[in-house]
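After this line comes chain A, so read on.
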Amino acid sequence: MANVVTNDMSIVIGGDAGQGVESSGAGFCLSFARAGLHVFGMQDYRSRIRGGHNFYQIRLSTEPRLSHSNPVHLVLALTPETVQLHMDQLVEGGAVIFPEKFEVDPEPLKERGVRVDSLPLMRIAEEHGSKVMTNTAALGAAAGITEFPLEFMESVIRDNFAPKGQEIVDANIKVAQAAYDLAQQRYGSDFPYKLSPIKDAPKRMLINGNEALAMGALAGGCRFVAAYPMSPATSIIEWLAAVPHEYGVVTKHAEDEIAAACMVIGASFTGARAMTATSGGGFCLMVEAMGLAGMTEVPMVIVNSQRGGPSTGLPTRTEQSDLLFAINASQGEFPRIVTAPGTIEECFEAGWRAFNLAEKYQCPVVVMVDTFISSTLRTLEMDAIDFSTVEIDRGSTLTYEELDRLTDGYNRFQLTESGISPRAIPGHPSGVFAASSDEHDETGHITEEIENRRRMMRKRMRKLQEAEKEARPPDFYGPEEAETTLVCWGSTFGACKEAADDINAAGGSANVLRFLDLWPLSEEAAATALGRCRRTVAVEQNYTSQLAKLLRMTTGIRMDQTMNKYDGRPFAPEEIVAGLGKEVASGHAA
Partner candidate 1 sequence: MVTRLDPKLFDATTENTWCAGCGDFAILKALKLALADQNIEPHQVLAVSGIGCGSKLPDYMNINGYMTIHGRPLPVATAAKLANPDLHVIVVNGDGDSYGIGGNHFVQSCRRNPNITHIVENNQIYGLTKGQYSPTSDKGFVTTTSPDGSIELALNPLAVALAAGATFIARAFAGQPKPMAQMIAEGMQHRGYALIDVLQPCVTFNRVNTYDWYRKRVYDLQEEESYDPSDREAAWQKAQEWEERIPLGILYRAEGMPAYEDQVKALEGGSPVSRLTELVRNPRPEQYEPLKEEFL
Partner candidate 2 sequence: MEYAQFLREVREDGCFVSSEETEAAVVSVLMALAQVLPGPQLRALSSRVPPEAMVYLRRTSSEPDPLFDSHLFLGWVVSSLDATGMRDKTTGGLDLTAAYSGDEAIRRMGCVFSALKRQLEPAQQRELAAALPEVVDGWFLNA
């Protein structure tokens, strides 16, 4: 038998939509997280309620990982199709298990050194519970094969099935136990990939980007959320809607994204911190309202969790194809801020920081995430989400007391050096004003007078210069000097980081230049960073290399190479390494 590898493997659970793959996968992830392992869980599903292949890929390790990885070591196939679809991902020495009665041709797998086994999972499920518990049997078997103590799975079963009653809990545990015993018997000693709980590991959360972002927003004072359900952003409003009422979060499932965006503006105009979350299609509908917020200088936070486009595109899959759209969305010119967290921790921070930026610069802020970071689960240290770091900075918003002290009238759109005007919240006798989407003067009244137009345009656009001062310059990961720099933004950071690590470990030389704040983009900061790079490769989850275009537009600097992926599936680190070519990966680059 090959050397035993402990706590470094990937498991795929695959089946049809409607077979409970998502909840099985998430539950399994949680049992590993409770055992102290680092978990990265990625679901891959189709836009339909039933039928069609779905899978959950779980990566387990002793180090935190920001991305999934290939190869895969164990495939739990709940359909024969799963075996076919994941065959190529399997490593030599890995295994595929599936319930009895599947007709699977084992030969191609056996040729590659993969162990193929049918286990009587349905029979076990029926014997100890019912047929719907086949997934539990499969997970129990997986635990048995990897000799991962069943107690962690049991605790998750107890928590997850508790609402369905003790009998269901007990039956599931019996099913898991029976499958565990059988699998351990068959594989125990000669399956080389093992999972073992880590003693004294700290408690960790298992959380996705949307949840972290929503939590950040809540801590940042967001108490109004309006949205229209759209994958993959729906879980943001859902999470906030489920927060206990004591926190006072008003959530509104609006009639459409137009209404959602307008509601955010209405609530914000009145003085609340308000947010909406959507995907590209919904963002399209919000674009006109975004211009209203720009023109009337109302803070607005929009989360755009990008998915495969155009149009309905790939509804459940990932893409980074809305960057230039977000930067340019809506007619006319007005300041807006676009930021793209690259990790789940950064999603939390983006959640509250967006409101500070929006209120400080009194403009729309778009937080760009994507299906990948929105929905993949990761273990996070408890202090990675640190509420004491959250600041609420309302910028030039006037307090009631400050309004009390106003003596000679109030101009909502007062001309200032920074372009930022003191902002009154309606309700105070000294701060009565009218705002208009038409061009207006300092008081807010409509006018098309030439000089006023020039002044007001300059005033609004000055805010963008101010915001640029606060924008974060791009940051480097990896060695200061490297032959190749992977240039990225948003969720591809995870895969780029690991690709660079792999290249450096193999004797190559690579680092990562990551852009977190994308608009306003400081020409100086971007050019300085790019000037430090020998050879740049823009790694983007889109067809047209939108970051590369933006950088060229801003700095005149052209990327040396672009690497694009637009099939809706996220980059794995190995793909990036392979895409760079042998020379780069092994350190023989020119």
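The candidates came about this way: all candidates are chains of the complex that A comes from, given by their letters.
Convention: a contact is a pair of C-beta atoms (placed from the backbone, for glycine too) under 8 Å apart; a residue touches a chain by one contact, two chains touch by 3 or more; residues count from 1.
All of these numbers come straight from a predicted model, not from anything done at the bench.
Comparing candidates 1 or 2 against chain A, the one that touches it in this complex is 1.
Against candidate 1, in their complex, chain A makes its touches with residues 33-34, 203-207, 211, 215, 218-219, 221, 223-224, 226, 243, 245-252, 254-256, 258-260, 262-274, 288-289, 291-292, 296, 380, 382, 385, 387-388, 390, 392, 394, 399-400, 425-438, 444-446.
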